[in-house]
Structures are given as structure tokens and as C-alpha cells.
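Complex shown without one protein chain; remaining protein chains in place.
When the chains are written out, they are named A, B, C and D in that same order, and each has its own residue count from 1.
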Amino acid sequence: MSESSAKERKLRNPIVGHIRALAKGFKYLVEPNRMTLDYPAETMKLPPNYRGFFTVDDKKCIGCSMCEMICPPQAITMIPRVQVQSGQTVPEGAGQGKKTKRPVVNWGRCIYCYFCFDICPVDAFVPSGVHDLAFYNDKDYRPSYEEYLKPPEEPYKNSKKVVSRPDLKRGVGYEPAP
Amino acid sequence: MNADELKTALEAEGAKVTYDQKRKVFDVFVQDPSRIKQVARKMLELGLDHVVSVTGVDYPDRIEVIWHASSYSVDSLEGLVVALRTPISKGPPRQAYDPRTRTYGPARPPLPVDSLTDVWPSALFLEREAHEMFGIEFRGHPDLRPILLSDDFYGKWPLRKDFTYDKSELKVA
Amino acid sequence: MADGEGLIFLGNLEEVAKKSLEYLKKKEPITKMVSWGVNFSLWPVHLMTSCCGAEFAAAASPRFDLERLGFLPFGGPRQTNLIVVEGTTTWKMARVVRRVYDQMPAPKWVIAMGACAMDGGIFWDSYNIVVARDYLPVDVYVPGCPPRPEALARGVMMLKEKIDRERSNLIPSEQR
Amino acid sequence: MGIIPLIIWLIEDLLYVIIFPGLVTVMVLAIIIIYIERKIAGKVQMRFGPLWVSKRIGGALQSVADLLRFSFQSFIVPEGADRLAFILAPGLMFAFSMIPLIFVPVGPYYSLLFPAGLTVLLSVALILVTPIYAIVIGWSSDNKFSFVGSLREAFLLMSYEIPFIFSVLSMVIFYRTLNYIDAVASQYRFLPGIILNPVAAVVMLIVMIRTTGRFPFDITEADSELVMGLFTEYSALFFGVGMATPYVELYVYSLIFSLLFLGGWWPAPLYSPGPIMGLILPGLVVVVKAFIVMTILVFLRSVYPRYRLDQAVRSGWGYVMGLSALAVVISILEVIFL
Partner (left out) sequence: MSERVYNIEEAPNIDVSGDRYIMLQIGPSHPGSGHMRIKVWLDGDIVVKVDPDIGFVHRTSEWLSERREFIKAIPIVERIMLPDTIHANLSYITTLERLLGLEAPPRAQYLRTLAAEINRITSHLYGIGIFGIFLGSSTVYMWAFGDREPFIDLMEMLTGARITYSYIIPGGVRWDMPKGFKERAEKVLEYMEKRLKDYDDIWVKNPVVQSRCVNVGVIDKTNAIRLGVVGPNLRASGVYYDTRKHDPYAAYQNVDFEVPTFKNGDAYDRLLIRVEEIKQSMKIIKQVLKDMPEGKIIDEGTYKQLNPVMKKVYDERARVMFPAFYNHMRPQPGEATGRVEAGRGEIFFYLRSDGGKYPYRFRWVTPSFRNLPFFTHVAVGYRLADLPAIYGSVDYFPPEADR
């Protein structure tokens, strides 16, 4: 490898430096270029494949527990269920039918890497695009199967959905989502 | 000075050298641990001027200490990581679990091998980590103190295959 | 007179002052005002426990800018009233976090941020890991690895609601 | 018969000291300037400053919220610290930083117990007392960081005292008086001080930045080396008071700067009796000018990182001292020729 020429560095005279720094600071003081997303009032519309909270499609799942095996933090546990004729599954003793298993995710340990999405042979997981939940105590973030089936709801539904776009004059601006 | 010249030069030192181009493994195996420093000095002259990693591998019968050296200054050698390996004996196996003291007998003494920090100063912190993880005592190291683990894990040599831990006895407050 | 407390203004001055202070603390307008003040001045101590610190720093960056909600990362433990346990805490770090928590003045809260602080996340079976619940009273859990800064903002908003709900014992009684 | 005017006179003075340029305006201005500093820093950094406190008026009540939180927090006195100095020092520092205001007139209608003759001398002398309490704070709280912080305060205090006195001296030489009102009067007749002797103005600005800890010289509370500098061990209201003192000093300094260099209450009529025309109107002009100077100094937080201690001390004894000597020479030459 040829020895690439080491670069020279030019130090700027301090007085000029002070003036240029203050001028730049003042320019940014008067220019209208904020890049803040006013969170509770407007939320970002994230790309479709964003890895947020997710649920499982009860009919599609075949209970093969591949997702439980590959989950790196072992956040998925398989719950024994019974599959009645209509395809729905009911808890252990509630009906008769084929005995199967269904996955339940413990949100406290899940790292949202979506390995379970990709190893599932029947692609049964459904992403929900919700990404900003928080909980008060530890029982809330370990849902039972019924709670896990309900897709989590947006905390701020009526906030303005925006998409970010970098533009030269106004820094990173936001426009209403298409 | 390319890979083959390096191979012949190191074999002259009496070390078994294997070179696997596809898996990028250039392995220098020295059977007798006391000749490590001499081989290391030869490698330093040949242009391998800094150590990338010092670690141990815990086999059933022995522990191998590996120094991975590489070169910044010599152009032709820059694509290469040379592994200097020596086996050291493992000492007494761990005693059975003694429920009264909830330990596996007294902490086993570290295993001696001489340190290469005077040949490669960059191995200073790497050897401290190998010491506290594998229980390899590097003789001649300026200050061999644990660097990553807290005191309640010193002496248990966590990266050895027979390491187990009991979380209940550790307190935070 | 407040029922059940008997006459406040009897006995020596020092005792009367204590009783009236206790009485005033529970009164509605004072607690509402103080809880408004504390809600919008939640300063987390500058203690990055692990890699979620990158998202905690991104939460203070111009895009998510939690200073809008009064969430200003501040230097010393004495001047702050919130500790954000970001991610994994090892034994060494847990003792430091515990000591910093003890150094903080009385009304203080804890947010457990990230899967590692809640249930151990991906490092759950490592010998060096402690879960935030074991050594700190946690108020809000924010899942995610690392959680989005918006999730942290959501956690802070939920902490504000919690402070508002329990505002009666907001003003500390003992003086150390 | 002489008692009644005397009493009225005393009440006016108390109003003068307490209300207008005194305690109330200082507290209000300190709270506003803290809020404005966070807003300006936010705007330059392309983000909102505090906003959701009171969304309709742009988050202006943020400092009030901080004050409320500080006042209802439990106060911790570490065992190692000696209690008396630890508890008293911030209060005294806050009080002493406001005493010079007695001697700084903001309008011609100005009468007080002390002779009006030596106001410049007295105010300058009293200003330099406050940093001593900062050293007491650092010394009394039993913490290595605040101990190193108090040593730094001592170093910087000595190295920037003489340039400040020289720059005031050079203006006093030119105005040939030790009284603010005559100084302002001569600026009415002649040019304002900043055009006469810009070097002295620059030196005064540098010293103001240093003593109030604004950004290039934020060395005593340098939070990336010492946790919070002097106030590491302080919690609750004492920290709030300690944090507000530099802003009060900033207000006092910028009052003096606008009186000596920016022509005092220039557009307002010079001499006019009566509390309204003589005090309120000119006072507003002076306070507005002081406020502009304060915002400029506060704006520096978002432009500069922090100097090292030895650089600040070396430049203090080095070129700042040289500049202030030059300022005195300039004013002497101007006196001879003009």
C-alpha cells in the first residue's frame, strides 16, 4: 500500500475564529431551522417494516415452537391451548379438539430483533407499528395469551402523523404523512 | 517478507506453523512454554509489532494461551494475524460441590506462564483480562490486577468450562 | 378545625409548627402547585449505566428534545430527582447506582429503561447482571432494546401522571 | 415639620431599593434570564427550549417550575461539611451580590442616605466581595470536587480583578468624576463611553464573562471535570440560590456597563425631578440596555466550549491586563487632547 501523504492542518487565527463562530451562532439564532418533533402533539409515521410490538395470528400458527427455540432472550413461552373446530384456540379445559401450543411474548425481555418473524414456517406473526408503550408494574408487561392477542393500541392516537425529510434551508423538516 | 518467508523463519525457531488461507488462520504452536519469549522476540524482529488479543482456550486436559499478533509497519504482513500458542497444564480439577460453604472448595491457584509485555507493551491490559478470566498468572507483568470483574468473582476464573455461579449470595446494598 | 386532628394551635411553638406543616402539606392547592412544579422539572442524574445511554443521549438531541418536557440531564446526584436505569446493570454498577440513589434528595423516582433493566433482556442468564427491580423501587418500565426516545418520552409522561396521582405525599417530611 | 419629608424620603428610598432596581426586579430578571438562556441555547441548537410548561406562552414558566421544585426538595447537609458555613454561605453570597445595587442609580431622581459623590467607587468595591463567598462554599462542603472548584475560583478571582479596576479607572479619568450621574451627564454632552474608549469596553466585557462564569470561562462549575464545581454537595433551595447568584451578578455588572459605556438613560431627558419622569422612565431605558447586554453574554453559552484553568489565568495576567493598561493610556490621551 503506498504511503498516502499525511494531510497538513491549517489553524485559524483566533480573532477571525471568534468572529466567525459568533456569526455562525447568530445565523442559527435567526434562521428558522428547528428539527424538533413535538412528540405528544405529532408522532412519526414509521416505515412499514419497523420492528415494534407485534401479535400472532391465531389461525395461521401451527404451534411448532420454532420461535421459542430461536428467541435469543427466550422471551417467547408456548402456552398449551386446545384448537376447536372454528380454528380459534381456547384455554386448556374449555373445549375439546386438537391440543396445540401458542406463543406468548414477555415484553420485558423481548429485544424486537424479529428472529421469530423470520423463522416461523407459516409467517404467522403480525407487526402492529406501535413502538412507544410504557408500563407501571411488571405484571402489565407479561401479558396472558388473550391480552397478547389484542393488538396494542396507540397511546396518542389523535396526534398528527408526520414524515421527516432533510431539506437544505430548514434543516430536517417534517411534512404531514401521505 | 510475505507469509511463506515468515513461515520458514518461524519454523527455524522450532515452532510448528500451519497456515490456512481460506479461514485466515496463521498458527504458531510452541510446545514448551518456557521458549515463548524467544519466539515472540523473533516475531517482533520480523515485523509483527503489536498484539491484537491474548486469550486462553480451555481443553479437557490443558489450557492453551494464545497471543494474536499483527503488524502495522510492514506492508506485506498487514493482512495477517499470527497466533502464538502454548499449552500449559491445568492443575488439580475442581472439588465436588460442598453445600455447607456453597462453594467448590478453595479458589484454585493461577497457572504460571511468563508474560510478553516487555516484548509487546500493547499486551498490558489484554493479559490482565486473560488472567482474571482463565486464571493464567503472567509472570513479569507490571501490575496484574483484575480489570473487568468485581471482587466477588476473582478466583472463580469465569471463562473456564467448569465455572458455575450462585446468584443468591451476591448482594447489592 | 380539621376533623380528627384536634386543636392544632395548642402546645409549644415547635410542635405547632410541625402539625400545621403536616396539615398544610395535604391541602389541595399546595400539593397541586408543587406537583405541577415537580412535573415540569424532572432532572435525571447524568449516570449512563449501559448501552441504552446512546438512546438516552438521543432523547436529549434536537429531534426528540425532552427538555420540552422539563427533562434536563444534570450533573450531580444532589440536584436531581429522577434516576433512569438505562439497560443492563452489572454488580459493580448496581452498587454505584444504589449509592447515587441514596445520595439524591427525597422526592425521587426511578425509570427502568430497556429490556435489560426490566427482565434482564438478552443478557438475562449472565452471572454479572442485576435486574433494576432487585435493588431500586422502580416507578415506570419502558420496554425496548434500546427503546425509542419517544418511548422514553411516553415513560416520562406516565411518570408525570403517577406523580400527579400520588401528590399528597410529595413534600418530604424528614430533613436529613 | 422636618419629620414628614424625611419619612417620605425614607419610604421612597425603601421603594427605590426594594422595588425598582432593587430586590424584586433582580429576582424577576434572574428568573427571566435563566429561561431566556435555555431558550436561546435551544434555538441555536435547532430545537425548542422548555416548552410544555406553559405551551401558549412558549414555556416561560419553566424557571418558576424549577424554583418550586427546589423549594420543596429535602435539603441534605453531609456530615463532613461544617454545618454553619455550609448553610449560611449561599445565602450570604446571594445577599452580597445585590448590595452594590444600592449605589447604582438608574435615574437622575436619586437620593439616598449616603453621599452621592462616591457611587462608582463604592459599587466597584462591593462587587468584588461576592466571589470570596464562592471560595467559602467550595471550602465548607466536604467534597474534593468543590475543593478543587474553590481553588480555581481563587485563581481566577485574583487574575481578573485588576483589569476590571483599570477599565473602570480609565472611564473615571475621562469623565473626571466618581459619580454615575455626572458620568452619564458627560456622556449626554459628548459621545457614549463605548465609542470613546472601546478597549475599556472589551476588557469590561471579558471580566464580566469571567466573574459570572459565562461560557468560555465557565471554569468553576466546569461540569465535565468537576461534577458541579462549587455546588456539588448542595441540593434544594440552596442550590437554586447558588445557581441564581451569577445571574444577579450579571445584572449588576451589565447595569454598570450600560451606565458607564452605553450612555445611561440617553434618550430620556437628563435632569427631571419627580419619581415618574426622574426614576421610572430613565430606569426603564437603563434596565432595557442592561437586559440586551445580558442576552448577548448569555448567548455565548451556545457558541463556545470551555477554556482550561491555566489558559484563563495566563490570559488574565497576560493580554487582558495589557489591554486594560492600554485603555487607561487611551483615556489619558483623550483627556489631554479633547
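To be clear about the criterion, a residue touches a chain if its C-beta (ideal position, glycine included) is under 8 Å from a C-beta of that chain, and two chains touch if they have at least 3 such contacts.
Small disclaimer: the values here were computed from a predicted structure and weren't measured.
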Contact set of the excluded chain (shown chains only): A, B, C, D
Absent-chain contact - pick from D:I33, D:L309 or D:I330: D:L309
Hidden partner chain, touching residue among A:L46, A:I79 or A:L149: A:L46
In subunit B, positions touching the absent partner: 22-25, 49-53, 55, 57-58, 66, 68, 72-73, 78-79, 81, 83, 120-126, 129, 133, 142-143, 146-150, 158-159, 163
Missing-partner contacts on subunit A, residue numbers: 1, 3-4, 6-7, 9, 11-12, 14, 17-18, 20-21, 23-25, 28, 35, 46-47, 49-51, 66, 69-70, 72-73, 111-115, 117-123, 164-168, 171-172
For subunit D, residues in touch with the removed chain: 41, 44-47, 144-145, 148, 215-216, 218-219, 222-225, 227, 301-311
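Simple rule for what comes next: only the chains that are shown with their structure count from here on.
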Chain at the geometric heart of the assembly (C-alpha centres): C
Whole-Å separation of chain centres (CA-atom averages), subunit A against subunit B: 41
Centroid distance [mean C-alpha coordinates] between subunit C and subunit A, Å: 25
Approximate Å spacing (C-alpha centroids) for the pair subunit C, subunit D: 35
Junction residues of subunit C - those touching two or more other chains: 62-63, 65, 68
Complex interface listing, subunit C residues touching subunit B: 90-92, 94-95, 98, 127-128, 130, 134-135
Subunit A residues within the subunit C interface of the complex: 34-40, 43-44, 72-75, 106-112, 131-138, 140-141, 155, 164, 172
Complex contact set, residues of subunit D against subunit A: 40, 43-44, 46-48, 51-52, 299, 302-304
